[in-house]
Each structure stands twice: as C-alpha cells, then as structure tokens.
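Note that one protein chain of the assembly has been removed; the remaining protein chains are unaltered in position.
Naming follows writing order (A, B and C), and every chain is counted from residue 1.
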Amino acid sequence: MSENENTFQTHDVRILEVKDLTPREKLFTLRFTDPEVSRGFKYKPGQFVIVDIRGFGEFPISICSTPTREGYFQLCVRKAGRMTRYMHELKEGDIIGIRGPYGNGFPMDMMEGSNLVLVAGGLGMAPLRSVLWYALDSGKYEHIYLFYGTKSYEDILFRDEITHLLKHGEAMNCTVKLAYEVESPSCIYLEKGYAPKVCKGVVTDLFRGEEFDITNTYALICGPPVMYKFVIKELLDRRLSPGRIYMTLERRMRCGVGKCGHCIVGTSTSIKYVCKDGPVFTYWDALSTRGLI
Amino acid sequence: MRYVKLPNENFEEFFNSLKNWGNIYAPTKQGKIYSFRKVETLSEVSLDYNRTMLPPKKFFIKPRDEMLKLKDNKWEECIEVEKIVLFGVHSCDIHGLQILDKVYLEEPVDPYYKKRRENSIIVGISCMPDEYCFCKSLGTDFAMSGFDLFLHELPDGWLVRVGSVKGHEIAWANEELFEEITEEDLKNFRAFEEKRAKAFKKKLNKEGLADMLDLAYDSPVWKKYEKICLGCGNCNMVCPTCRCYEVCDRWINAYEAVRERRYDSCFMASHGLVAGGHNFRPTRLDRFRHRYYCKNYFDPEAGFNCVGCGRCDEFCPAKIEHVKVLDEVREALE
Amino acid sequence: MMLKLGVFELTGCGGCALNILFLYEKLFDLLEFYEIKEFHMASSFKEHDHLDVAVVTGSVSTQRDLDLLKYARNHSNYLIALGTCATHGSVQGSVEGKIREKLEKVYGTRANPMKALDSKPITEYVAVDYALPGCPYDKDEIYQVLMNLAKGVEPPRKDYPVCIECKLNEYECVLVKKGIPCLGPITLGGCNAICVKSGLGCIGCRGPLPKDANPAEEFEILKKLGYDEEYIRRKFKTFARGEIRW
Partner (left out) sequence: MVSIEIEAFTRVEGNGGAEIVIEDGQVKEVKVKIFEGPRFFELLTLGRYYYDVPDLEARICAICYLSHSVASVRGIENAFGVKVTREIELLRELALIGELLESHALHLYLLVAPDLFGYADAIRMASKHGEIVKEGFTIKAFGNYIRETIGGREIHGINIKPGGFGRYPTVEELEKIEKNSEALLTFAKRIIGLFASQKPLGAKAKYYIATNGYLYGDKLIASDGESFDYFEHIEERSLPYSFAKQSHYKGEIFMVGALPRLILKNNMLTPMAKRLFEEYKEQLSQGYVSLNNLAQAIELIYALERAREIVKELLDKGINGENITIEPKEGEGIGYVEAPRGALIHHYRIDERGNIAYSNIITPTAFNHAMMELSLFTEAKKRYGNTSEMEFMQKMEETVRAFDPCISCSVHLTFL
C-alpha cells in the first residue's frame, strides 16, 4: 500500500465465497477490488488484518490462507460478538474494508529445513493453517506435525483438509493428530480407522509417543490462553529451547499498528506491543516479559 | 544552542508577534485548574501556572478525535489542521510530547498526529515546582530539545533558548525585540536554576527502579492500593504520556458515520478483555500494577515513560501518590 | 424493509419518551428505517403487531405497568430498557418501605384498589436485550443504538465511569478541587458528564458502573470530606437502591 496513505484507511475487498466451517466459524474468501492493491498485498503466515465494517467498527483477524496461493486471501471468523456476528450475515459479493497485513508473522525463512510442530487449540487452527499450507506448498521443511485439539468433532475447522491430511499426509511428510474432549456419535474418524491418530483427550495427549530432534525442530503454538502453559510444559520436558517455541497471541486491539495501547504487555523491564512486536513471540520472550501469556 | 535575551518591555510585543505563526494557545486559569486555551492577549495567560489539567497532548491526539468520515460507504479523511503556537509549555510536558513522538511518528506514522505536530510551534517556559512535581528525579526538568523557543525567567526579562530552525526564524523576524546575552544574564539564569533545583519537595528514588518493580510483581502493596484505587481512570486521562485510545464509529445521520477515537484508560475492565470473555487484567490489582509498570518502564533510548509532572497525583480523587506507591513497593521488598 | 418499533411508557416522569422527540430532525433519520407502531406520548396511532424493537421506559409500579411490560416483551424481538427507571428503578424505586405502608402514609388507607406495586426496574421482571440507563439518557445514545439495530449490528455498550467523559471535556474536577460530593468515579458514563459541566457533582443518575466500581473507597473519600454516613448512603442509593453494595 502506497507511501503517504493514511494508515487507518481501509481498502475494499469483495467476498468471493462464504463457507460454513462449524456452526460458529465461517471461512471468508476475499479479494481486493482494486487489482493494484491486491498485487501489493503481501503477507506472511501468522500475520493478521484489520477488518472494517464501516460505520460499526474494526477487529483483527488472522489470515488463514497461505501466501503461496495468490489472488485471494482467507479469514476464518468465529461468531464472538457484535462485529463478528454481523460478518456472519454477509454474503458473497458483499464489500467490506481491510487494512494490513500487520504483525511480525512466523519466521518461515529461518525455519526452513527444520521440523515444524504445529500445536493448535480451537480457533488457533486459523493462523496455523496458513503455516501448514505454506510449509506443504513450499516443500522446504523437514517434517510437519500438526497436533490439533478441539472441543468435539463438530468443532474441527477445515475438516476436509484435515481429513485429507490424515489420509495422505505422511506422503507429504506431514503427521496430523487430533484430540477432542467430547466424543460424538457423528465422528467419522473413529469409524473409518483413523483411530491411532485421533483420540479423545486434550491436545497435550497427542505428544505421547512422539520424539523430535530438538536441535532441528521448531514448535508453533496457537490456542486459547489456558492452553499455552500445558503445551509449553510438554515441549520443555523434551528440552526444546524456549527460543524454538513460537506462539501467536491474542490481545484486544484497536489500531493494529502500535498506537492504541490496548495490547501492551510486560513490566517495567520489558514492554511489548502484541500487534507490532508480535503477535508471534518465542517462549523466551514470554520468560523475559511477564504477562505475555 | 543559541541564546538571546528578550527584555521585559518587549515581551508583549513578542507575544503578539507569535500570532503571525498561528493561533496562540496558552495556559489560562479556569476555576481552580489551568487549561491550554486559545488566547488573544497576554493578559489572559497565566504565566506562573503549575500544570494544566490536560497536558498538551490534547492538541495532537484530541480527547475526541474524528479520524474518518463515511460517505457512500467510503472513508474520507477528516484531518483539520490549524496552525498553532503552543505558548508556555513546561519542560516535563515537552518531554512528554517527545515520548508521544516516539509512538506516533514511528512507522506506520499516525497521519493525524504528524500533521498537527508539523503545524505547531512550541514555546517553552521555565517554572517553579510545587508539592506535586518530581521531574527533577527523572531528568525531565530541563528540555534540551523538542521546542522551538524556550523562555527562562530573568529578573528583567527572559533568557531565550532557540531550539530549532523554526525558532530561529521566529527570533529573526523579531530581531529588534531581542538583545545579546550578557554575563549578568547567564548568572541570573544559573541562579534561577539553582533556586528551582532546591525547590523540589518530592523526590523519586529511581535507583534500579525498573528492576525493583519487576521483582515486586507480587508485592502486598499492590493489594493495598487495589482497595484504595477507584479505577476511575483520571490518572490516565491527565497523564502527558498515557496514550491508549478507543475507537468507535458513530452515525451522524441516516447514511453517514464518523470514525472517532477517544482517550481510553487501562483502568477500564474492558481494556484487557478479548473475545470469549477472557480478561488479561481481570482485577483492579492487575490494572493498577499495569499502569505502574507501563509508566515506569525504562526504555534505554527514551528513559522512563513518566515525566514527573504530578498530574496523576493532583487529580486522583483517592489521593494516591505516584512516588509514595513506588517508595512503598521498594520498602516492602527490602 | 422497515422495522417495527414500539415505545412503551410505564411509570416515570415521561422524560425518556420525551427525549426521543428531542431528537428533532434526527428522528426523521430513524424513520428511514423504522415505522412506529406504538408511542402514546407522540401519537394516537396504535397497531397491535409483532415488533422488531420495543423500547420500554419507566419502572413497574402498578399491575398495569407489569401487564404492559409483559405485552411488550411477548410481542417484540429486541427489547430495550430505556432510562434509569427501567434499568435500575430510579428515584421512585429508592423509596423504602412496603407498598401498603407507603399508600397508608400518603392516602391514609392501606386499600390498594388500583393495584400499585413496589416500584422496580423492568430488568427484575423480564429479560432485556439492551439496557440504556440515564435519568434521562443521552439522546444521541438511543440514536446510535437504534441506528445500529437498523443496520443489523448489536449496539456497543458503554463501560467506563463518568470521570472519563469529564476529563474528555476538560471539566474542572469538582471532587478534587472543590470538595463537592461527586459520584462520577463509580457511576456508569455516557452522559457526557453533563452535571459536572454545571460545576456540580455527578448525582449518579446512570447507576453504578457494573462490576468494577469501588463504592467502598468512594464512601471513604466522601466521609473524609466531612459528609455524614447517612447522607452518603442516601446519595448512593438515590437512583439504584438495590445495586450499590459495599
């Protein structure tokens, strides 16, 4: 986006497709109406945009598509409050505003050649999906693990993609494992023999029996605030360095560009803005900046 | 730094000449508080004010600030810029603005702040501390930059420090009003500064302050103040370096809206609330501590986030004293 | 499509209904999206119909009020409790005592042929979708609420104390500077600190800031200013008798 443009101006995007993922989450496929803006829109996995419902407000949403696939981008939006509820009412062809991308994103280049352990909880799958497909598309990573925990079978996001990878993943160097807290009768994975990779439980249960080469592995975590502590313990138990553990965090945000102050975390020795210093942080950042997680 | 002297008898003329550079805003007395208001004559100005209630940040990020205007489902920018001369800014507030500069002028630049900053002239003025001031402890009692002109009181006029090209131009345009500095003037200037240095009643011990606070995360002192603090947010609103804002869209007629930001406060429960109802600072204790951590964060490049202006103390209904809280936290740790 | 709107008035001073009329030309903006099906202060027109939005003002103080309230609830999708009477009970809700005792004191008889009830906010009887307090509320607020609803978005809710708006307007703090008892720190904002604009203290007409107010300390502050406990207690309870506890 051009140089002397107002940071807070948003650009028109057209909704190309709306897809129900779960009763609470929808996947929006979007494209900028202005081809020039569309071409200039470069993002990294882990970055987010600010969605603008003009006349009502703005909210941050992670980009869940991968930059390796061009011409569109996708947002997975949970119906959580006033804006997102409105967004869920929108239809194909509707126009909304977008500004961004913002945030640091995951250091994908730096991690090339390594194993990636993606640990997702609930909606945390959204930003990690971007990483997942980026990694698979680029083929520059050793082995990719996806440990994904949800409440129930019905809450699984991107179910067809997950099913596909459960089935064919290993051929692409990708291991997908799933855990859900409540068993439900409609769960097809149990019937169809995915059982070893699918279990009832929480996401940390999926680590059982998995060993990683800690000198060549990065862990990338995203999920609800309570999840981090348990997952990180699991990783530290395997002596994965805090510098190799990446997390993407959520805070209230208004501007997305380090002005509005809501996402400030830390203490007198270290203050961070989640929006511009993050939303991706290492666990080392968390150790040195209290209150990060 | 360039120094010149403005004799008392030329002061008013100099003041009036500033109108050529923009509308003059200066401290005025409003009831029992001071406020930067637009003034026409020198007689309206309270030169000996201690501090205004709202700091000069109100000119650059307005308490309520219309950013964009919605017309035909498109946002139009609404930046009105006025050329202003901020007359009579104290050193601590100049430091406060510099801290805001770091935030708002860093990429991506806040266009509103930038434009207003570019259209303003800052004329500083020397002051005498009252019982609330502790800027000396933080090193913000003297401004080395961040102003165009800075006036220091002398027995027979003002010692003027010229701090920018713009300041130089202003002095130039009024050449006949200024004189060269004499030895005597410098002596008086130093005497004033000494007298001022002695006048500080409040002192903050900043020895290892940031580390000390970090260690005192679970200090019982926070608990004590959780009970006393009203959570009213007044301290945030008046602070020259507090800058959180909230954004809200507002309909002005059936089909047009404005996007407006307003000062927010980290004492509000919603400040740390995210979707799903999780609150990162759920209690008043968390919020109280957060403010102290934010204000006393030590940035190696810019120093502390607090400039010691004393506003939060003066306007806290619960009479909570910034320095006292920090002293108590330190004491409890030892 | 036009939304159907009904304005219902229970017991109160009428100000909350009147305040809608005080929107003047902005009223016509709203009429771009709403048709008014019931608004007895403004119109003799009335149509029984299912409403998209019902606005209820006033407190429940008689059986008739209660019946009307239930009618409004049962015939609407979205119900707004408008004004402190509806949200907190307001002044009439703060009169202590049982209804028959009150009637006796005033009418000289315990008989209650008109079925008066103890005044209570409507929130005690029905679920409300949106509560907008204020005695009266700020009229731009209801405008924004109705505008948001008209465009299909849940209206935003204020969540800060009066002090915030007081400072936004740069009013001299009367509590700190003049020792005037001001309930601003513990009262929900949204009024634009209009009473402090007059150089007087906030009287708490919007009710307490939910959850996070600290009335105990406010009580201490006022006591230190020399006000007696009974005085402060009654001040606290004027508009929201049941709500402030400390």
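Definition applied: contacts are C-beta pairs under 8 Å (C-beta built on N, C-alpha and C of every residue); 3 or more make two chains touch, one makes a residue touch a chain.
No experiment lies behind these values; they were computed from the predicted model shown.
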The omitted chain touches C
Among listed residues C:Ser61, C:Gln144 or C:Thr187, the absent chain is touched only by C:Ser61
Residues from chain C at the interface with the omitted partner, ascending = 9-16, 18-19, 21-22, 24-25, 27, 31, 36, 39-46, 59-62, 64-65, 90-92, 94-97, 102-103, 105-109, 111, 113-114, 116-117, 119, 135-136, 139, 194-195, 197-200, 203, 205, 231, 234-235, 238
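Just so we're on the same page, only the chains that are shown with their structure count from here on.
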Would you mind pulling out the distance in Å between where the CA atoms of chain B average out and where those of chain C do?
-> 37
Whole-Å distance, C-alpha centre of chain A to that of chain B, is 39
CA centre of chain A versus CA centre of chain C: separation in Å?
-> 43
Can you list the chain C residues in contact with two or more other chains?
-> 148, 156
Hey, what residues on chain A touch two or more of the other chains?
-> 55-57, 81
Which positions of chain A touch chain B when the two form their complex?
-> 6-10, 54-58, 78, 80-81, 84, 95, 97, 224-225, 250-252, 254-255, 257-262, 264-271, 290-291
Within their complex, state which residues of chain B touch chain C.
-> 30-33, 35, 53-54, 58, 63-64, 227-234, 237-238, 248, 250-251, 253-254, 262-265, 268-270, 284, 314-318
The residues of chain C that touch chain B in their complex are 26, 29-30, 32-33, 140, 143-144, 147-148, 156, 159-161, 163-164, 167-170, 172-173, 175-178, 182, 184-186, 199, 211-214, 216-218, 221
